[in-house]
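Complex shown without one protein chain; remaining protein chains in place.
Chain naming follows the written order as A and B, and within any one chain the residues start at number 1.
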Amino acid sequence: MTTAIQHREDLTVSSSPPARPAGADPAPPGRRLRAPGRALGVGVVGLWLSVIVLLPLAALTVASLEQGLAGSWEAVTSPAALAALRTTLLVSAVVALVNSVMGTLIAWVLVRDHFPGQPIINALIDLPFALPTIVASIVLLSLYGPNSPIGVQLNATRWGLIVALAFVTLPFVVRSVQPVLIELEREVEEAAASLGASASTTFRRVVLPTLAPAIISGTGLAFARAVGEYGSVVLIGGNLPRETQVVSQYIQQQIEIDRPVNAAAVSVALLSVSFLTLFVLRLWGSRSQRRQERTS
Amino acid sequence: MRTSRRATLTLRILALAYVVGLLAVPILVILYRTLEPGLGTYIDSIRTPAAIAALNLSLLIVAIVVPLNVVFGVVTALALARWRVPGRGLVQAIVDLPFAVSPIVVGVSLIMLWGTSGWFGGLEGSTGVKVIFGLPGMVIATIFVTLPFVVREVEPVLHEIGTEQEQAAATLGASHWQTFWRITLPAIRWGLTYGVVLTVARALGEFGAVIMVSSGFPGVSQTLTLLVHSRYIDDHNTYGAYAAATLLMGLAAATLLLMTVLDRKKGSR
Partner (left out) sequence: MITVSSARKNYGDFLALDDVELEIPSGSLTALLGPSGSGKSTLLRAIAGLETLDAGVVCIAGVDVSREPPQRRGIGFVFQHYAAFRHMTVRDNVAFGLTIRRRPKAEVRRKVDELLEIVGLDGLQHRYPAQLSGGQRQRMALARALAVDPQVLLLDEPFGALDATVRADLRQWLRRLHDEVHVTTVLVTHDQQEALDVADRIAVLNKGRIEQVGDPVSLYERPANDFVMSFLGSVARLAGHLVRPHDIVLDRDLAVVQRDDARAPSSPGVVSAAIERVVRLGFEVRVELRANTGERFAAQITRAEADRQRFVAGETVHARATRPLDATDTDPSLAI
């Protein structure tokens, strides 16, 4: 079941094409099969991707600049927009941090510990990916909402946002660390122990550096997801301006009160944050990948 | 690493507490609350005309989106894996793009393109087709967010199977079309099915992008996810929202199960 998640990871962090199988002809193959429909196929793919993905984003970018660069800057830096941005970034950062620690810990327990019911816990981890976000929202409300059976009311607080975002981004770190941990040779740890390192030293000096790329990549993906999240926070967040309103809610509100240019400008700002996060991750990922390849 | 028994236990309890508190308990609570008034009440709640209309609309969107994504996704994967097209990296980046875009931003972008004052706004005037606040808008929004799945599942399989089987078919006299139907398609079938399952799950569950482009009238333009939202927010019908959410949860659970089964198939192939 991990493939669904793994591919999310490689598409942002290391989308290098898979290596050719060894033993193939050493010379790079040229034109292999003549395909008469190829030109048509390429045209169709180009048109499809343009209409579905590129044109909408282009239209958005152009719309955001309708009142000039200054106008869109003003829209993004208006107090309400800034407050929403600040809330979003703060909450997302907290969630990413919490999940980087807890996700690593869960991955560790799933790989190295053995207890009854472990497969169920393992399957449960993927649930937030399969569950519609609005359902996640309502699920959390049923426990932490107005009629909380445990007396914990988090709706319309930043804690509510944190819980909702932690829920939907939990799988990222777990699923990115787990395969690395499985691959990690126990011998390396045993070697460290045989050299006199204590358990905590081994973890800090040997295990953690190996896991670090996976942890950081998972954390980055979780952060990027949290920043743009809407469905899971819409019910539990309360949408209180300057308090619990996140950027996506602010954008939606701007559309509702018919300020499309503001909405577009803030959308572009939000897109930039996500792209920047993923871009940094990819750069960093390919760099550390190269470094590891050099040592192996 | 040799950890002490106590440390192991502490770690285990911490991890379990987090997973159980965040995932398991809320789900048990909502299940309990949904089923507490009895199965009859639950069934009544998901058989209201609005609920049935919402389910039908969700399924209709899935029925339109899946074939489109299969056809275009397979062609795109073939282009990426088989044809030496220039700008392959760029195409890959564009295919991944929807994963990085907030659903709300998807909605806003579609409004800017297809809305009455958008680039293609004239379309509505000339043909009478209402894209935004109509079915086409919801379909396009769903395609946007599900676009990467089929491509991302099929492309690695195409790389893995290589071109030898296709070349062998060519030397045996098979045309391109025959090779595709008899060799390539059977070889990618499990990857394709997996991509379709992910597409269906996401299409049923999409909320943010769809709410932006839907008029949201009960019984007309409400999908299942919009129904959950409107029952909770507009109707203050908490129980109804729980019931609809539980229905979606069942669909998600079925998806998870299918994914597990398919994953085994893919592995054993």
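Quick note on the criterion: a residue touches a chain if its C-beta (ideal position, glycine included) is under 8 Å from a C-beta of that chain, and two chains touch if they have at least 3 such contacts.
Owing to the predicted nature of the structure, the values given are computational and were not obtained by experimental measurement.
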Tell me which of B:L16, B:A187, B:I211 or B:V228 is the one touching the absent chain. B:A187
Return the single residue from B:V19, B:L78, B:V145 or B:A169 that touches the missing chain. B:A169
Even though one chain is not shown, chain B touches it at residues 161, 164-165, 167-175, 178, 182-183, 186-187, 269
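One rule holds for everything that comes next: only the chains that are shown with their structure count from here on.
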How many Å are there between the centre of chain A and the centre of chain B, using C-alpha atoms for each centre? 17
Could you pull out which chain A residues touch chain B in their complex? 1-4, 7-8, 11-12, 15, 17-18, 21, 24, 29, 31-33, 35-38, 41-42, 44-45, 48-49, 52-57, 59-60, 62-63, 102, 105-106, 108-110, 112-113, 115, 121, 123-128, 130-135, 138-144, 147, 149, 163, 166-167, 170, 189, 193, 199, 202-203, 207, 224, 227-231, 234-235, 247-249, 251-252, 255, 260, 263-264, 267, 270-271, 274-275, 278
Counting only contacts in the complex, chain B reaches chain A at residues 1-4, 7-8, 11-12, 14-16, 18-19, 22-27, 29-30, 33, 72, 75-76, 78-79, 82-85, 91-114, 117-119, 140, 143-144, 147-148, 152-153, 156, 159-160, 162-163, 166-167, 170, 176, 179, 194, 198, 201, 204-208, 211-212, 224-225, 228-229, 232-233, 238, 241-242, 245, 248-249, 252-253, 255-256, 259-260, 263, 266
